[in-house]
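Omission of a single protein chain aside, the complex is shown with its protein chains in their original locations.
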């Protein structure tokens, strides 16, 4: 179980090899890599800056990973999330879920991503032709309103 | 769009970089890597040998990929499938699906795997304590394919 | 107490991190938000629409009626947009 918050880029092959080193019980590994897109909600994006809450971020990622391990039959998992400024095409986030069975690996990886979107203290600011714009949480993804009110 | 059948191992990071080189429109990349497990249906597996049908295999993989691109909003995809003898922990197969949106990427990667299991001419033989055993097609895999039809 | 502000809440308050004495009578996050909003126009703007504000107490997500006390680390931020 690995969670990491870092400014630097990551290498998915190296992360996967390190996570699975010596394992012989893994049948399938699902991964998801999130990238900076040059277009977002129909506006041009020159770059993205990710701000986060050091200390809380690591705890939140560990809690999300623990939840995934509770819900899915996975033998290994990883979350690496970058912060700082990134240009279109750059990698932002990597999740990996490994299981004896492929369905569980896929389900767990998608769960990790869904929860990351609304439960990890990151905020994205996009550089647009009209200046920097904070990315708004999507109503569909955000049930935090209930918690808060 | 890449399909490849090869004896040699692959590097997922390098495959992903090559597939996405210069792209700025990709928001998410889902991947699945299948590995040799040391246990299969409760029997020990020393190694796996994958036999295939050269010529037909490449066509079948290309058809599976074309089907995925028809069904899902993906901008890039890859299938690399190995043949020959592999030991537990070794990589067998890699699929990658890249999309502007993460749900499509996950769905397409899972579809590629489901179809590979039953529509690509590969046959697995396991080395077990009782000698070599051909792996039987699973009813679960047939069901997985039916989901998509 | 230690107060932290992130994203556009940080921009509106003009502060990322500060130490602030817990005001008299403040026992909940709701009280604290009211006290902060009274500090000036930037703070009032930051807390103008509470539907857009989230908080954490000691690095755990918290609700408006959750208690706060001296010594807590309280953070305010917009809905998260990671991943």
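Going by the order they are written in, the chains are A, B and C; count residues from 1 in each one.
Here is the rule we go by: a residue touches a chain if its C-beta (ideal position, glycine included) is under 8 Å from a C-beta of that chain, and two chains touch if they have at least 3 such contacts.
The model shown is predicted, which means the values in this text are computed figures rather than measured ones.
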Displayed chains contacted by the hidden chain, counting the whole assembly: B
Residue of B:10, B:72, B:106 or B:122 in touch with the missing chain, whole complex considered: B:122
Residues of chain B in contact with the chain not shown: 34, 50-53, 55-56, 59, 81, 92-93, 113, 116-125, 134-137, 141
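Going forward, only the chains that are shown with their structure count from here on.
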Computed distance of Cα centres, chain C from chain A, in Å: 26
